[in-house]
Each structure stands twice: as structure tokens, then as C-alpha cells.
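Of the protein chains in this complex, one is absent; all others appear in place.
And then chain A:
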Amino acid sequence: MHQLTLAEIARGLADKSFSSEELTGALLSRIKQLDPQLNSFITVTQAQALDQARAADARRASGETGALLGAPIAHKDLFCTNGVRTSCGSKMLDSFTAPYDATVVAKLAEAGMVTLGKTNMDEFAMGSANESSHYGAVKNPWNLEHVPGGSSGGSAAAVAARLLPATTGTDTGGSIRQPAAFTNLTGLKPTYGRVSRWGMIAYASSLDQGGPLARTAEDCALLLQGMAGFDAKDSTSVDEPVPDFSANLNASLQGLRIGLPKEYFGAGLDPRIADLVQASVKELEKLGAVVKEISLPNMQHAIPAYYVIAPAEASSNLSRFDGVRFGHRCEDPKDLTDLYKRSRGEGFGAEVQRRIMVGTYALSAGYYDAYYVKAQQIRRLIKNDFMAAFADVDVILGPTTPNPAWKLGAKSSDPVAAYLEDVYTITANLAGLPGLSMPAGFVDGLPVGVQLLAPYFQEGRLLNIAHRYQQVTDWHTRAPNGF
């Protein structure tokens, strides 16, 4: 049963081949059996999941239908879940039980999804290897000595290992797309504002966006359908109609204009990945797409801009974790300053502390113009590059990452080396554009992803292309050994 995709589960539940309770029970045992190797879950909500499954079965028995009714899901542990620990992968929130549901959680529960638990992640979503979690590193099911990517590493590893068909993730600089690429999944970062951020614990508010991780584009379409939509509780949510993402999955790609940015194929890209990307382009050409080279001249500035803006926002977002109202509080504080210093010093890990310090520095009097303002100017240039490019092409294609998943610990001592791995993904966050990563082959037995970027609110176009591609390729169907 664990091999089923979300779409297959929807059909199975609909034609009563199995119940949600049976499915949930099977997946919970699989998690129990296999997750110790991976560490992809922080919390498994077994009892609640079974209750929800029975409730979903009852809803279906009373005549209710819906693709997500009774289907399993797990949430990245930064989506607040009422009554369940929401840790953000941090010691700071190890004792924090959320008193409310994030909008994404509430919408999917409303649709009848069964929450199996909360998935592991880089602490406060800061990282691209899932090694900064207070709950330990997550292993890549394709090779347990390698990282699964991050920060939604637990969400990716769990789906890749067939512990469940789909999970939610969040993407601030590539945190859905990069782990999807590293674990042979399809992952979608929607347009900024497409999915509500209410209840999604913020890392960098102007960049964070929730989205689906699944094995197929078809499944991503189903899950995104449940997550997307305007939310009055999030001022940055956009009141834009949500199309039926599944409706156009099979639309023809005849005449689709694909842009290949020359900057995406320069130095630093593993040539074997370059070859796999070119092979995927050939497949799309066979489906009728036309390809042209384009340029995104300001891409080289994206990483420095990102590593000013994201830490700046994070330094402020994480100020509320002060030991006063919730979260970790140090023992016997001497005074207020001691309470702040020790609670935060003990509660936050090294990478989080590093980014808080970088961000605080960037916003300080005398440095603000040189760093924060400059970074925002670069951000506008990057956005303009995309707008110019989308005047000529319908979609932009390139590698998701320059290298496949590295070995655990390989970049721990050199944070900048890890930052550079985000080079292809962070521009979409800076510009607020939707991006998708889909499986495109293997290098040394490790998965490789191809990234597609589209104009604002064209998630449907990305899903359509990925789905058509997945109809003529089988990369996405391959499972890691032992799972």
C-alpha cells in the first residue's frame, strides 16, 4: 500500500479498495519500522492519526467525496498544529505545543487529510542539508551516508522512502526544491502569496512559502489544491483565483517556449548534471517545446543578497523567542539580561545564532544602507531580469542544484560552501516566482533534479510540464533500495 501515490490512494479510497484507517495503520507501522534509519519524523501522532482516519472514513461513508479525504499527510515541523508539539527543529521550541492550527494544516484537515506527524527539518528552516536540527540529522534514503537536502529534509526523506505519499514543506531559498532534487521527488514552491503563511513559523517572511512534496507532479497538483488560496489572516496572501491544478496536467506542450539561462550552465555545475538537464530538454522538445538561450545577468548577485535579506528578517522574526512567554527558558536567571542571553544562547543552535548575528549586523545603524538597502536593490534587479526573460519564454529550465547530495558532515565546517549550493534556487524566492523541481536522472546513484520556473501564479503550467515529462520518463518512479 505504501507504494501508492496520492492520486492512486484517492482512487483506492473512492472505490473502497481500502479504508483510510487501514491505510493509516499500514503507513504508521512502516514509519515505526523504517524511520529509525532516516530520522525523518520529529513527532508521530499515531493516536490522532487513527482518529482522523476513522473520522475521514465516516465522512466518506456519509457520502462525502474529495481527493484528499482520508489521504495521509505529514507537516514540516514549522506548521503549527493545535495540541501537538511544533518544534521548528529547535531546542528552543522542544516544549512548545502549538495552541492553534496553521491555515495550511486547517485547510488540509478540513479536506479530510490524516496527519501522521511532524517532519524533521533544519533548525528554524536554516540550512540545506537538514543537519542543523536539534533532533539530529536526517539521512537520504538513496544513500544513508548522504544528506537529504534541507531545510525540508524530513519531509523529502519520508516521501522518498515511501513512508507516506506526500508532505508539506516550506521554501525560503530552495528548501522544497533542493531536497526534492536530492531525493528524487517532485517539489513545488508556489508563487509568494499563493499559500497562506498564517501559522507557519517564520524564517524570512518575505521569502517563505509553503508547498507540496510528492513523487509525482499529479500528486503535487492534488496537494497544492488543498493548500492554496487567499487567507485574510495573512496580509501578504494574494487574492488570486485558484485554478484547478489537475485540470490541465495533460495539456499539450506544443510550442511551449523554454528558456535556458546561460548563467545556469557555467562554472560550478557538475557536468554530469548538465548532461542530465540537457537530456530532459530533449524529452521536452520531443513533446513539442521549443528551446532558446536566455540570460539572467544578475544571478551572480543573488546569494549575497539572499544572505543579507533572509538573516535580517530572521534576526527580527526570532526575537520573540526570549524565554519570557513560551519556549526554552534558562534555569534560575539572575536578571532580565541573563534570562535573555542564556535562554537564547542555550535554545538556538550554531547556524541559527550565526544568521541572527549576520542579520542584526546588516540592519545596524551605519550598515543598513550598505547591506539591507543594497540587497533589496539587487532583489529588484533580479526580478526585472525574470520579467524581461518571461517576455520571450513561457518557462525557464535549469538544474535545481549544482551538485548531488553531499555526504553528511561534508560542509558542516564551511557554511559558505553550503550557501553556494543554493545558487539556482534562491532567485525564485527573491523574485517571488513559482518553481518546481522534478526527477531527471542519477549521478553515482544519487538523484538529480531539473528546475522549472514560471511567471507569477503559473503553478499550473509547471505542473503541466512536469506531468507530461513524467508520462514519457520513469525517473520519478524509481525507489531507493531498501524502501
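Convention: contacts are C-beta pairs under 8 Å (C-beta built on N, C-alpha and C of every residue); 3 or more make two chains touch, one makes a residue touch a chain; residues count from 1.
As a working rule, contacts and distances are computed from a predicted model.
Visitor: Refer to UniProt and select, among "YCII-related domain-containing protein", "Poly-beta-hydroxybutyrate polymerase", "Aspartyl/glutamyl-tRNA(Asn/Gln) amidotransferase subunit B" or "Phosphate transport system ATP-binding protein", the name of the complex member that is left out.
Guide: In UniProt, the chain excluded from the picture bears the name "Aspartyl/glutamyl-tRNA(Asn/Gln) amidotransferase subunit B".
Visitor: For a quick check of understanding: of A:Glu8, A:Asp234, A:Glu285 or A:Glu346, which residue touches the chain that isn't displayed?
Guide: Looking across A:Glu8, A:Asp234, A:Glu285 or A:Glu346, the contact with the absent chain belongs to A:Asp234.
Visitor: Specify the residue from the set A:Phe230, A:Phe326 or A:Phe483 that touches the hidden chain.
Guide: A:Phe326
Visitor: For the full complex, which residue in A:Leu4, A:Ile31, A:Met200 or A:Val393 touches the chain that was left out?
Guide: A:Met200
Visitor: Which listed residue (A:Ala7, A:Ala312 or A:Leu430) would be found touching the missing chain in the intact complex?
Guide: A:Ala312
Visitor: Please identify, in ascending order, the residues of chain A that touch the omitted chain?
Guide: On the side of chain A, residues 78-80, 86, 88, 93, 96, 98-100, 102, 197-202, 204-206, 232-236, 312-313, 315-316, 318-322, 324-327, 336, 340, 360, 363-365, 368, 372 touch the unshown chain.
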